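Omission of a single protein chain aside, the complex is shown with its protein chains in their original locations.
Letters A, B and C name the chains as they come in the text, with residue numbers starting at 1 for each one.
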Amino acid sequence: MSTRMRLAISRPTRGACGKTGSWRVFRPIVDLEKCNSCGICAMFCPDAAISEDLEIDLDFCKGCGICAHECPKKAIRMEREEK
Amino acid sequence: MLTVATGNKAVAAAVKDACPSVVAAYPITPQTEIVEQIAEYVTSGELKSQYIPVESEHSAMAACIGASITGVRTFTATSSHGLHYMHEMVNWAAGARLPIVMANVNRALGPGWNIWAEHTDAFQERDTGWLQVYVGSVQEAYDATLMAFRIAEHESVLLPVMVNLDGFLLSHSMHPLQSVEIRDFIPPIHLPHAIDTANPAGYGTLTGPDQYFRFRWDIERSMRDSVNVIRETEEDFRHRFGREYHPVEEYRCDDADVVVVAMGTLGKEAEVAVDLLRKEGVKAGSMRIRWFRPFPRLDLSGRDVVVIDRDYSFGFGGVIARSLAATEGAKPFSVIAGLGGQEVTYDDIAGFVRDRRPGEEFWFGVMPDV
Amino acid sequence: MYEIRIHSRGGQGGVTAARLLALAAIRDGKYATACPFYGAERRGAPVVSYVRIDDHPIRVYSQIRHPDLVLILDTSVMDVVDVLNGMKPGGRVLVNATDHREMKGFPSFSVDLTGIALRENLVVAGNPILNTAVLGALAKMGIVTMESAKMAIQEMFSDKRNVTAAEAAYAELVA
Partner (left out) sequence: MTDIPREEYILKCTSACAGCSDSLTLRYVLKAAGPETVLVVPACCTSVIQGIYPQTAMNIPVYNVAFAAAAACASGMSAAFEAAGKKTNVIVYAGDGGTVDIGIQALSGAFERGANFLYICYDNEAYGNTGMQRSGATPAGARTTTTPAGKGQSKKDLDAIVAAHNPPYMATACASYPKDLFSKVQKALSIRGPKFIHVLAPCPPGWRYSSERSIEMGRLAVRSGMWILYEREYGKVTINGPSKAAMIRPIPLEDYLDAQGRFKGICPEAVAMLRSLAERNAKRLKREEEGIC
């Protein structure tokens, strides 16, 4: 690519849309006692904000609550963000 | 080889020689023969292109855009209503900096249905960022199409080029045609921003007001740079193949007191009128504007100017006349003639010159005769 | 500049005749253009084509108003079109007919192109093909050389009967 700016070509960037974690109204809290690591939460996270180790990336988690809603063990609860 | 061909066949022959990887086109009178001939070349194997017989002009340009962004050479052709049906994508092609070459067979717009020559169709695309060239003969249709690929693909241009030829007057007229051995006249295409899976990128994502204008400026910068690329290409063409072209073709202008400015076939017919006028003792000359974008400079100082517009911008005036008023401060006798294929002969043109009224506008065939 | 106007009906090959004539003139080393006038006509409607031949490049695109030669491929067109309109003084007329036609004092030549085409079995979709034979007649009238006429025909058509037809018209036309 020439250095000349001919057209809008965007480069892949982590955080391209900012830290969407700031959007959250409710924060997912995992109860590790109840979690059986089935991975359904990660499977359904629209933003892939839950890692393979089932760590939730709070920098980007928008707090949609799908993980809590879909968890078969009810191991995730949504709590009001303290701002 | 020297043969006889129509303007349409000449364009198709140039496309065959330039060998684009993808041709996507939709037929429309009077462009149809271009599409048919290319289809024949592809079927016979003379042209190794992917030929996409799209379902509309909008899709023709969209398919060329999709192909071009992968870094291959592309071509399409259209006319009139077809050009305007693809208008959205005509803008897109330039903004996306894709060196697509398109032949446009100039034709009037309905209603009423009229399939004959007029320049208003292409003039309405003048602000899209396309380079536009208008040819005056079948040979020039071939030559200009070849040069269009080289100019469009030049790294300091990377803008699409529209080759315009008058409907029927050129598209269906048969003239001598001498094809060339192009060899390396058109270098292999290299699109610096071609889409590449090894280097992922988002093309045309949301672009804010703080950035958008930069890309618009770069279109204009390339348009200005194209002046030299056009000169260089036409010079190399003359050097290799012996035929000479300039952004404006001047005829007997050196000592002229009055200059006729016209485009396309009318620009050639004007030369015959000039010869006629010279015999009468009128020091006339003619200038045929070939490149309309980028718009050329014309030396009109101290001369009477008669502009023939085969076009009109309603509520404003003849586009060439108004353009020259803006760029050269000219006060031309503005003749509106040839709309919808209206017959305009060299005798008529000589009449415009003899009875010129600088600063006025005259609709030929509508207003009382000059 | 020598200007020829061809009157025919859509589908009779008037346009191809114009092209062949221009090609033959170019093979003679001249400049030539051929230009059909397209209306909204369809097969069977009267059509006009133009051919210009000159020693210099041709820059005229408008229709021919004052022809040096009028070629009539179908005499029935004369009922609806004034084929002699604008005829140049001294202009000539070539008619596809079995008999001589009086053309208001303009020298007129007749040749039975249809008969020649039928004899050579040059018929496509029921229409006799006149456009190759006519080149022989035009060569006889001195518009192009017979050699170039044959060359042009061979470049556009592989079927040898087209040349035979042109030769027949050349022989039959009394110039």
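What we mean here is this: a residue touches a chain if its C-beta (ideal position, glycine included) is under 8 Å from a C-beta of that chain, and two chains touch if they have at least 3 such contacts.
All of these numbers come straight from a predicted model, not from anything done at the bench.
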Query - Partner chains on view for the chain not depicted - result: A, B
**Report entry** Per the touch definition above, residue among B:45, B:111 or B:208 touching the missing chain
**Finding:** B:208
Report summary line: For subunit B, residues touching the missing partner are 21-22, 24, 49-50, 52-56, 58-60, 62-72, 74, 88-89, 92, 195-197, 200-208, 211
Query raised in the report: For subunit A, which residues reach the chain that was dropped from this view?
Result: 8-18, 20, 23, 43-49, 52, 57, 59-60, 62-66, 68-70, 78
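The working rule: only the chains that are shown with their structure count from here on.
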Report task. Just give me the whole-number Å value for how far the CA centre of subunit B lies from that of subunit C. Result -> 33
Report task. Give, as an integer number of Å, the spacing between the C-alpha centres of subunit C and subunit A. Result -> 81
Report task. Starting from the mean Cα coordinates of subunit A and subunit B, work out the distance between those two points in Å. Result -> 54
Query raised in the report: Which bits of subunit C are touching subunit B when the two form their complex?
Result: 18-19, 22-23, 26, 31-36, 38, 40, 58-63, 65, 155
Report summary line: In their shared complex, subunit B is touched by residues of subunit A numbered 1-2, 4-12
Query raised in the report: Hey, which residues of subunit B end up touching subunit C in the complex?
Result: 2-4, 30, 115, 166, 168-170, 172-176, 265-266, 268-269, 271-272, 343-346
